[in-house]
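Just dropping this structure here.
The complex appears here minus one protein chain, its other protein chains still in place.
Lettered A, B and C in written order, each chain numbered from 1.
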Amino acid sequence: MATASVKTNLLGLSRDEYKGLATTLCAGCGHNSITNHIVKALYDHGVNPYRLAKMSGIGCSSKATAYFVERAHAFNAVHGRMPAVTTGAAVADRDLLFFGISGDGDTASIGLGQFCHLLRRNVDCTYLVENNGVYGLTKGQFSATADLGSVQKKGAVNQLETIDIAGLAVQLGASFVARSFSGDGAQLVPLLRAALSHRGTAVLDVISPCVTFNDHDGSTKSYQYVKEHELILQELDFIPSQHEVEVNYPEGSATEVELHDGSHLRLRKLGREHDPRDRIAALQVIDDARQRGEVVTGLLYVNPDTADLCTAERLPQTPLRDLDEAQLRLSPGQFRELLEEWA
Amino acid sequence: MATASVKTNLLGLSRDEYKGLATTLCAGCGHNSITNHIVKALYDHGVNPYRLAKMSGIGCSSKATAYFVERAHAFNAVHGRMPAVTTGAAVADRDLLFFGISGDGDTASIGLGQFCHLLRRNVDCTYLVENNGVYGLTKGQFSATADLGSVQKKGAVNQLETIDIAGLAVQLGASFVARSFSGDGAQLVPLLRAALSHRGTAVLDVISPCVTFNDHDGSTKSYQYVKEHELILQELDFIPSQHEVEVNYPEGSATEVELHDGSHLRLRKLGREHDPRDRIAALQVIDDARQRGEVVTGLLYVNPDTADLCTAERLPQTPLRDLDEAQLRLSPGQFRELLEEWA
Amino acid sequence: MAEPGSVDLNLVASTVNGSGSQSANLVLTRALFAMGIPVSPKNLFPSNIEGLPTWFYLRANSAGYRAGRRRADLLVALDRATFAEDVKRLEPGGVLVYEEAFGVPEPGADHLHLYPVPFASLAKSAIPDPDLRKYLTNMIYVGVVAEILGIPDSALEDALLHQFRSKPNALSSNRQAIALGRDYFGTHLTKTDLLRVEPIDRTSGKLLLEGNQTAALGALMAGCTVLAWYPITPSSSLAEHLIGLADRYRVDPASGERRIATIQAEDELAAAGMVLGAGWAGARSMTTTSGPGISLMAEFIGLGYYAEIPGVFVDVQRVGPSTGLPTRTMQGDVSFAYTLSHGDTRHPVLIPGTVLECYEFMQWAFDLAEQLQTPIFVLSDLDLGMNLWMTDPLPYPTTGFDRGKVLHKDELDQMARFERYRDVDGDGVAWRTVPGTEHPLAAYFTRGSGHDEAARYTESDETYTRVIDRLARKLESGIEKLPPPLLEGGSAEVGIIAYGSSDPAVEEALDVLAVEGVAADYLRLRALPMAPSVADFVAAHERVYVVDQNRDGQMFQILQVELGPLLAARLRSVRHYDGLPLFAADLVDAIRPLESTRVGQSAVPLVGAGH
Partner (left out) sequence: MAEPGSVDLNLVASTVNGSGSQSANLVLTRALFAMGIPVSPKNLFPSNIEGLPTWFYLRANSAGYRAGRRRADLLVALDRATFAEDVKRLEPGGVLVYEEAFGVPEPGADHLHLYPVPFASLAKSAIPDPDLRKYLTNMIYVGVVAEILGIPDSALEDALLHQFRSKPNALSSNRQAIALGRDYFGTHLTKTDLLRVEPIDRTSGKLLLEGNQTAALGALMAGCTVLAWYPITPSSSLAEHLIGLADRYRVDPASGERRIATIQAEDELAAAGMVLGAGWAGARSMTTTSGPGISLMAEFIGLGYYAEIPGVFVDVQRVGPSTGLPTRTMQGDVSFAYTLSHGDTRHPVLIPGTVLECYEFMQWAFDLAEQLQTPIFVLSDLDLGMNLWMTDPLPYPTTGFDRGKVLHKDELDQMARFERYRDVDGDGVAWRTVPGTEHPLAAYFTRGSGHDEAARYTESDETYTRVIDRLARKLESGIEKLPPPLLEGGSAEVGIIAYGSSDPAVEEALDVLAVEGVAADYLRLRALPMAPSVADFVAAHERVYVVDQNRDGQMFQILQVELGPLLAARLRSVRHYDGLPLFAADLVDAIRPLESTRVGQSAVPLVGAGH
């Protein structure tokens, strides 16, 4: 049969089963490319659609959760408040795999406070920012990640310092911080899989050009600009531990990070050495690139050994919603005892 | 006459005229010591009480604006929202000298987003955080600056990473970031005067023990702890440019920063070299100290050459409120012209 | 159609958003306008940037009715996705212009006048560049419609010149596209319908303007010097219009100094705080937002109320709750805004009903904010704010700013003492100073916690009560300063109370009902709290229909409380809440049955979409 020939992943699911509704975003929007990379990463990683929870805020970017894994629950929160909703859901059911998508306005403007506190709590989720430096859905105003001096389609010039989401995340002690570019699947897919394997908040700051309002000279988030200035910091070779894969990469110059699920992430240094376990080095490399007007991409920082919120709160493995009266109420004896104490 | 003998500053005002209402804070509260240092700094600096605007949020710390310069206007905003109110007031009248006092809960918990955006806009004000790691006014719950592992009076242990206000400010590109300790007037007063002279947002993260809820072992904000672990990074010698003062400090090992008002700030290095114009170095020194469980104090970073919000917005020197119909309305001619265009 | 030149045409063009159909729609609008025919265009657009269905409604009515109509006399169908549904929107015997490639519409369309046009292939052959082609295809429909309705080239030329005045080199290509459509119809199709427009003279001296545009000019003329805002549909364009005007009229050519601060805040909560900070410092400050922003401003509005800080808060309403339908219209925030924030609060609310009032009420609002020292709401909506409306020219202000009770150094010199919250004049409004006032008496402490007349902190029960009672008195005494209700007619048995963008539909409905024998008077509310004359109006009518564009009859409820039980008994609620602008027929259909069979229940939910 035809179906017999359909390729499937280790869960026996075809790649199509990781697709979602047709996109309603602009043709050529960077967000659409990211969606495709997400589909591939989730498929390759063999994520169970039923355990996936797709979280987002409000914006063109936040619509993207509708465009992959239609069979997963999704929560489109209010603008900038996805972190709080995700935190609540994450403690309610630590079994779920939370995949959050936000925009730069959603994260760095209205949502900045919640974003910082999500990192502080190290909520176990992937937090992907589709970063285009503008408010796409409201037609192109600057966001807080718009670079100083970049020119808006309508002609206005941004007067304010940009907020570097990756740098901020590293400074706040996030346990996984990477940056990539929507057009660079070869880099983004492995980063996504590494994020999926990470326990704690994995921040992916993905430059994602808004072709309608931000893809013009002057914008430092446009295809042109990024392609010209992008600087590949590392390539990633991700080895899932489920099955051994022979890969022939040159030995020696490799830093190997062991993720909590036992899978290994091996980083190949390009051009210069970067140790992704060195916070200050990460800040330095971001800063240096910025000084040169470059965008540094790759895995900037990772600490596989942090406790996520559920661990810190010592929550049971059973989802809290599944606990019953016997597990949640005082026994009649305890109850009587307590009231006597209170008497 | 007796009055003749009263010492006055260059405005001819006595120090008493910089005092406020009697404090209603706990006896021994670090916040009270800070108030005294503020009084001295404003007096020494010769600040005009009528041009001073005292801003704050909500908390024991935020009450402090009532305890100095009674003749200055004050705005006690809602909890965590002093930055927005200050931003609005600052553009309305760039002639005013804004002095903001907040708490760690007010700034790093509920107010974190606004705090970050205040820095991003580089609003011209002094922003002093009276940092005690707890919510004093609501009786001692942990704030976001409570250190990992510190123990609450009620016995709970903080499970979360602390937010380092100074480090965060440096990372976000704040133009003036210093840290001090409420008990260290010798250091704080000069820092305050440097902040008053700085154009742009000057962040002062002042460790200020809460004697009632946080001054016990386990807390890293207590007098004991700080006194034991404090590490003086620099001493400050502040020279107002109004009149030359002979000071005999050893030459050579000094870094001199020129502030926008022409006054000079000379930093004396102690123990190690720190260049307060080097952002990464500032992050490094904060991080190093933290690693050693120490609190680093002093002027961590300063960039005297940034444009504050009013400059970036190219606002006139005249307070906006003083502009009249002639300056604000279209002329009848322009009006007619515009309507014709619209026709 | 009765007398010569009389027109009542409702055209609907169904296209895809982001395809540039906007300019085609505008050219058509302006062409009819140039012929002297009153027009009111409306865009029903999706909350999306490109590729989804969008509808353009164009009402051309020689009697000057400004409301839309639900059903189309002429439908231009260029979006295959909605073709079948759109055809159902046609009046029986209506005219259908459609992309030939869609094929003959479903059975049931045979009673229509069908004009299939091969837009795509026409464009393909004539316009090589694909982007330009996608865009110009819409212009072709303008030509077709012009030919059908008999719109002269002169009118189209006027429209084109206006539309492309800033990019003249786009003129010829658009002109050609229109010609293409005209010629195709002329050569390949024969007119079977009776639709026709003729030049009349009912638009001279009039303008076509958007409420957000006129409100922006109003703010500028009101001397607004601080705008703090956060982008949100449908209010963004108000801020952007104001910024555009400021760039042009508030910048000193010599120094480059800007006599206004326009701050894009990080969110609405911060925007509200900036407005209060600026108002406290004495500047005329405002923000503009929509429903979700109002929710986020709740805490700050309470501070503004209790600490008595001026500020103007514009809410260009859209469909709630929550994110709702961001690109549809509703009057859903009336009761929420009126008593926004926890505790006992109440805020003056101005409700413009025309683009002219959008301009006037912004100026009114800035005066009121400083007169009453409190946050003032201006409640507009998407229909009023984002659509073009025919209007008389905006008048140049005849008076200066009223800055309210502010004490300066020289006045303080004359005073023994100053107390910020002392009601010295008996109108509930105390005098204030601004920071920076060089006088020992000037300073006071502003706070949202308990305070006495001298602005000192207090928890005293007596003082708290005294202050909060004064705030209630202040608002009472302020009512006479608010825009009074407008009254039409006077002797009928039936009354209609409406507000805001319901006005056009009510005006038209009054005529229809009159023809049907139901005479009704009309009171248009323009502010809350309510003026005494509202009670008089209700007292003078047996049955009063209160028109709300929301589900819960919010104004109906407010009236019930403020009028008291006796008069409340005369009120009937008419509700429209499907996100579409209010149509006259919706009102007529709701009121007719109740008036024919004099059975007045107290609520008539009106599912607009239902018919």
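Note that in this section a residue touches a chain if its C-beta (ideal position, glycine included) is under 8 Å from a C-beta of that chain, and two chains touch if they have at least 3 such contacts.
All figures in this text were calculated on a predicted structure; none of them were measured in a lab.
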item	value
Touching residue (missing chain; options B:Gly80, B:Gly200 or B:Gly298)	B:Gly80
Residue touching the undisplayed chain, where the options are C:Asp110, C:Asp201, C:Asp410 or C:Asp461	C:Asp461
Residues from chain C at the interface with the omitted partner, ascending	46-47, 291-292, 294-296, 298-299, 302-303, 305-307, 319-328, 330, 332-333, 335-336, 339, 341-346, 447-450, 459-462, 464-465, 468-469, 472, 550-552, 554, 557, 560-561, 564-566, 568-569, 571, 577-580, 602, 605, 607-610
Missing-chain contacts mapped onto chain A	49-51, 53, 66, 70-78, 81, 83-93, 95-96, 113-114, 117, 121, 309-310, 313-316, 319-325, 327-330, 332, 334-335, 338-339, 342-343
Missing-partner contacts on chain B, residue numbers	24-27, 58, 60, 78-80, 109-110, 112, 135-139, 141-142, 144, 154, 156, 212
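Here, only the chains that are shown with their structure count from here on.
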item	value
Pair sharing more residue contacts (C-beta pairs) when B-C is set against A-C	B-C
Rounded Å distance, chain A centre to chain B centre (Cα mean)	35
Approximate Å spacing (C-alpha centroids) for the pair chain B, chain C	44
Centroid spacing, where centroids are CA-atom means, of chain A and chain C in whole angstrom	40
Residues of chain B whose C-beta touches two or more other chains	113-114, 117, 121, 313
Where chain C touches two or more other chains at once, by residue number	266-267
